[in-house]
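Have a look at this one.
Removed: one protein chain of the complex. Kept in place: all other protein chains.
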Amino acid sequence: MGLLTVSGSPHVHQDLSVKKIMYGVVFAMIPAMLVSVYFFGLDALRVILISSAACMFFEWLIQKYIIKGPVTIDDGSALVTGVLLAFNVPSNLPVWIILIGAFVSIGLAKMSFGGLGKNPFNPALVGRVFLLISFPVQMTTWPVPRPLFAQKLVDTVTGPTPLGILKEGIKDKANTVQQLFDEGIKAIVDGQEVFYKLPDYVDELIGFQGGSLGEVSAIALVLGALYMLYRRIITWHIPVSYLLSAFIFAGIFWMIDPTYYVNPLFHLVTGGMMLGVFYMATDMVSSPMSPKGQIIFGVGCGVITMIIRFWGAYPEGVSFAILIMNAFTPIINRSFKPKRFGEVVKNG
Amino acid sequence: MNEVLIIAVISLGAIGVIAAIVLFFVARKFKVIEDPKIDVVEEKLPAANCGGCGFAGCRNFAEAVVSKAKKEGNLEGFNCPVGGNEVMGIIAEALGLEVEESEPQVAVVRCNGSYQHAPKKIKYEGPATCEFAHNLSSGESGCPYGCLGLGDCVRSCQFDAMYMDKETGLPVVIEENCVACGACVKACPRDIIELRNVGKKSRRIFVSCINEEKGGLAKKNCEVACIGCQKCFKVCPFDAITMNNNLAYIDYEKCKLCRKCVPECPTNAIWELNFPPRKEKSDKKPPLKDKEAREAEQKKPTEKASPGKIAKEKLDADKKDNKDIIN
Partner (left out) sequence: MKTFKSGGVHPAENKLSANVAIQPLQLSKRVFIPISQNLGAPSQPVVKKGDEVKVGQLIAKGEAFISAHVHSSVSGKVFKVDEVIDSSGYRRPAVIIDVKDDEWEESIDKSEELKKEISFSKDEIVKKINEMGIVGLGGATFPSHVKLMVPEGKKAEVLLINGVECEPYLTSDHRLMMEKAEEILIGTKILMKGLGVDKAVIGIENNKPDAIEHLAQLCQNYDGITVQALKVKYPQGGEKQLIKAVTGREVPSGKLPIEVGCVVNNVGTAFAVYEAVQKNKPLFERVVTVTGKNIHNPQNFLVRIGTPVSELIEAVGGLPEDTGKIVSGGPMMGKALISQDVPVVKGTSGILLFNEQESHRAPLKACIRCAKCIQVCPMGLEPVLLAQLSDHQKWDEVEKERVMDCIECGSCHYTCPSGRPLLDYIRLGKFRVGQIIRNRSKN
């Protein structure tokens, strides 16, 4: 018999680890990955693989040769960042831009703060926003989705995202929302006149719309989110408050003026909303810890997202909204404490 | 054009005047009258803010010194352990006072329960802080008085004067760097570390054990424990050794460094530091091997005293600790 171990209680521990949580997130993203391959072809797979491999490589490189500490790429956090970054870019992005994005995500947003658990901002979002600002053309050239078995033998055609159409279409009140659904906006591609229409709700739900490769299918993302909720990797507080506040905020303007403001449901299923709500706003490291704080965080994200979508320069506001609220996380943690047992006494 | 100029001049001027008036009254109201001597004294202090003097920092010490000097005209009871007599002399001079010299001191680790002498009986798992381990149980060696070896003292030292010896699992004081601020004494949950007078030529004799258990029990856990046999007590010609709860203690004020007690100790619990080697005949027992080794170890950094080495050692210790420290 070896020496007896003496340690403080508790002496049993839950069968849970960082690794399990991270691979749980990756597992939850598989449906969205499949949908992206279905709509964007092998290009999507290429981006996902390069991005995750690059993220893991950079983490290994930095931990091994700059920090010279233990290497922890097997915990899966770099993989999650890599896949999320891939989800946030168009599928036709050149390799070198993906590499820059991965380097910014891991090197700047994560390792420079001290690695896993210490980054104030979601690394994948920092990477995406960095790319969006640095390479606006490449980052907003969206390939048109084509179902895998209906491939036409033409070069990749690009087109705008629904939110882009909306932003462009109702600028200066040129069209009404209804017109955008029915006729769309006019664009000149290769000397030909093309009309881009807003997709209908069924297409938006299953993912038949332009956009970043992982964000298009609301159904696949919700499927993964349900799995994460079931596994208790995320809690309901942030997603519900995020969606609800965005819905209400958009709903108010829609009620006031339905001609130029689109139905709030449209906002929930287009753009990066579902991806951001379930996979990035809920990032454990950069979101508040108490349930109350998480609700505040979610509401803040929802409102800021809609403000950017309505009046901002960009058609999409999810990434900025989450990053802005990430910055508020420490102060939210400080001001919104969980309810202490025995604090408010109502005895009956 | 002129009109714009005039408006600008008048409005800016008005703002300036109002701000000046407000500032004047605010400065009046919140004026803090401070003895300028405090600044003078603070300037002389080492600015380590180690707390060794018993005050929160050098500023507080300076304030206390100045108020004492004002009230009573002396500096009794005040000592900056870091600056030592030199700094206290300068301060006294600045305040126009005399200062009595206090004996320089150094930290001494009074435990020799190394891995070899007090082998592990249990395995401790938990945060690498002595205080927690102390509250949890008697420690890996089983000795309820012995060093826990988790380095609270080393972390508390601001002068790079301590490091953990990996061979023995005990802290070692680098005498050269030690300023006797007492931070380690406070940090140790078991009061193992004591400040003792440096002594002539840095020579010191002390009992390297604080175990108050009965001899048999103490010896069971650690072969170099003080077993309370009183041999040293009987042999001491200067009454410098006192026996309390099965434990011998050498009073450094009374000890004349005659070294008679050292060979008497059956467990080699009494240590002599920085003495020349004994002559063969007086050496009844060959000193334990490790003792020499540790003495050499204790001297080594003083000889080299290269900050790089010390810093590296400290870094290593910190790295090891970091494993279990919450960020």
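Descriptive notes on the structure:
Note that the chains are named A and B in the order they appear, and that numbering of residues resets to 1 at the start of each chain.
As a working rule, a contact is a pair of C-beta atoms (placed from the backbone, for glycine too) under 8 Å apart; a residue touches a chain by one contact, two chains touch by 3 or more.
What you see is a predicted model; the values in this text were computed from it and never measured.
Of B:D35, B:E63 or B:E131, it is B:E131 that touches the chain left out of the display. The chain not shown here is touched by just one of B:P104, B:P119, B:P144 or B:G215, and that residue is B:P144. Within the complete assembly, residues 1-2, 4-14, 16-18, 20-21, 72, 75, 77, 115-118, 235, 284-285, 288-291, 337-348 of subunit A touch the chain that is not shown. For subunit B, the list of residues touching the undisplayed chain reads 121-122, 125-127, 129, 131-132, 135-138, 142, 144, 213, 217, 323-327.
One rule holds for everything that comes next: only the chains that are shown with their structure count from here on.
Here the CA centre of subunit A is 54 Å from the CA centre of subunit B. Those residues of subunit B lying in contact with subunit A across their complex are 120-126, 132, 136-137, 327. Across the interface of their complex, subunit B is touched by residues 2-8, 114, 117-118 of subunit A.
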